[in-house]
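Only a single protein chain was left out; the remaining protein chains are all shown in position.
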């Protein structure tokens, strides 16, 4: 691991420890506060991957992965918030060298929502252009949106809370209905698909952060919680499963947090980590018993977020087909 | 990867390609021929991990892993043959600085069998000292054996074919009944348990070699074999599963074939690769359909060997408990 | 062999389904879910319309499945006011039955079961709530956790410790069941909020501070409480199986519709999602057969704990497998539909009324004891 990466990891870990850990449940309930958003900007986490000539820090891919991982361990919502701005919004703006929007982003003037119904096989596409329903990021003033004409737009407008709906995951980011006032085309659907493929390693980092966050809590809980007068960890089914989960996590992390990780390996890790995070967070909840079912214990959010994030940024059909075709060196898995 | 390791990998791969590939099925049917055993000795694969002052090449652990992996891809029996001699026999002899036996081993005068009933929870222990039943390695003249007194002996004696029994796996090594003539104590049961723990990385290498061997054949088969006029690889359930299996294999290999792999990680990899190899070889067989069920196609042997090897050198209860205790930093998983 | 439900049960199932489809719309279910509100109007409506019929356990089971298939949170809420009733039915004095059960059936009262404690869970016999006999009353001190209907029930069938055996191995003895009313002095309850799922159900912590319970509120014999409760779980597990199968069938219905729609619109479906649909359907079918078989023993006064635990264990794992798979198949669409609520509701199935781990302990113990489960 290079030095920059190590430094970024410590910085992110410290930040999460200092500013997020104690308020993680509050973030889930009330959203990421503007004070936290402000601090994220100040510390340069948001927009960090932008090239220096765009005003960013030109953060290397490994450092970005470590940063997202450390945040996701504590608050998947915060990690996703940075991810969407760094991996999607900034990149879309960069393709058009839209320096002004980037400056506004880096100065905290703009806060972006994400909207891409119909990006995945079978998902409903949006037909209305009057309202963009359930945009991710409840406090956005702009949105990167995929419209039913198959094009990506930068949309300015107004957000409004969604009534009678509570999203499954990323509750810290929240959702809103967005009323467009002005939109500018920024490319075709393929731009987003391409960005999602290129972000494979970052997506994997969030999934693994989610898994590690839930497993850390579970390691601790199974040490202290007793049943039939013995700590849970003394029972084979708990200890063996935890050993199995910790092993998978460790082996994936080793591969993900390496300078050498190339495109195919990052794709592999995205697929593996998506299903792993669901498995790990489910066991984490199970081993917490009834307590795991309660928001206060901070475990169920990882389970929800792993599934919600999968539905939002992981595409089981397309991503697997893409990888299979890479591995076979020929189009595969399309029947 | 260091240079020695790279060299060893090429050497083993070349050897397997040149001397094993074409006779792999023959080895399964008739055993590892004495010509092959001779060549394995000549090339220095057998006994390679012995320290130079014992007459070995002092092969580093990574190189040994790569060597076992490359052999297992083609012939798990040959890989296991080298493994047993390098990881168990040599080490047992080394603990007593038994230079004479080591010399005989390196000169091809001795060929060792392995015998450890009762090493795992619940396995039947041997009670007779007149005959050691079903010793692994049909042509051995000596055996490292665990007896019912809980002690490990170096046993000299005669082998005899086992009637009416065909072993599930490692058929190239074969099994025999062994009639002891002389035995010398070489320590307690714990010596073997300790060696199995220390060999975790090597065991993982064999399992992953088995998996890769079967998956390589399956990649090829699913490219050419058609059903309903389309190659199997074009169907999602085949392509996605192959992508998943290739991914797991790749991520484990990356971690296993690294200089940095420490004891805990190698233990993790042993556990993961043991179950992975069963899964991978089972799918390999399934995707070959009826042909996979036939010895001639060289796929079913990987499935058998992964399960047999698990029963012989992988201990699901003890190995998982050991790892869980390492991870928790405290005795775990014993209830 | 006969795999058909009786005509009466089929009709009943149909009636419950119609009621549920009418009353448990996504909009209604969604509001109770978000607000974590118990649907008392629906409970009363269901009772009035004869949808809830606890006189016949087959009907109860089928009713639960059909309701949960439409919405698990509401379905469970509507069917749970009787929770624990079997303990009273089987072991309560006539006085207790008359005083308490009748009003529950009439819809005037709601009851609850008080077994689990903070730090308790699977180890029921380890409970710490103590009832000290003083004259013709018990004085109860302790607390209960994760109690369904905790802030709305009028009374609870509660497991408490009435004696302390010297030998820790005998701690199953010395437990007794009392009927504890909410309006007894010293009784308090705190609603638990922020549940992952089944948020329309009411869950609370109970606190008992020198609560005085009349001795006549003892259910059955003193010291036999543990066995009464284990017997009860052997019954209630079949109803959790029904909840689970309702959930699994519910997401199967919705996933099937999703894929049918894709096909209809000429969109790509792909074999992988079809295979997953087939796996879901197979597991739902297998779960239901296990439940029916277990029920045919249980409701015939011949309970088979192996089969009951198989049914509960397998069905609950199927619910959570099916809900996860449905989320995977439907993706963004599922995220913005009822499926996400089913997903959140499903996980508790593997936890309450005996975790999956407990079911496996029961099954393996019975098998190793020589039970042939026939």
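Observations on the structure shown:
Letters A, B and C name the chains as they come in the text, with residue numbers starting at 1 for each one.
Throughout what follows, a residue touches a chain if its C-beta (ideal position, glycine included) is under 8 Å from a C-beta of that chain, and two chains touch if they have at least 3 such contacts.
Fair warning: this is a prediction, and the values are worked out from it, not measured in the lab.
Listed by label, the shown chains that the missing chain touches in the whole complex are A, B, C.
Check C:106, C:169 or C:368 against the missing chain and you find that the one touching it is C:368.
Within the complete assembly, C:357 is the residue of C:33, C:205 or C:357 that touches the hidden chain.
One of C:124, C:140 or C:310 touches the chain omitted from the figure, and that residue is C:310.
Contact with the chain that does not appear here is found for just one residue of C:8, C:134 or C:263, C:263. Only one of the listed residues, A:178, A:235 or A:254, touches the absent chain: A:235. Those residues of chain A that touch the chain absent from the view are 235-237, 240.
Touch with the hidden chain on the side of chain C covers residues 1-6, 256, 259-260, 263, 271, 274-275, 277-279, 281-282, 285-287, 289-290, 292-293, 296, 306-307, 310, 313-314, 357, 359-361, 363-365, 367-368, 373. Against the chain not shown here, chain B presents residues 117, 119-124, 134, 164-168, 225-229, 237, 278, 282, 285-286, 289-290, 292-296, 300, 303-304, 307-308, 310-312, 315-317, 320, 333-335.
In this text, only the chains that are shown with their structure count from here on.
Placing every chain at the mean of its C-alpha atoms, the farthest one from chain A is found to be B. Here the CA centre of chain B is 50 Å from the CA centre of chain C.
If you average the Cα atoms of chain A and of chain B, the two centres end up 41 Å apart. Along chain B, residues 235-236, 240 each make contact with two or more other chains.
In chain C, 270-272 are the positions where the chain touches two or more neighbouring chains simultaneously.
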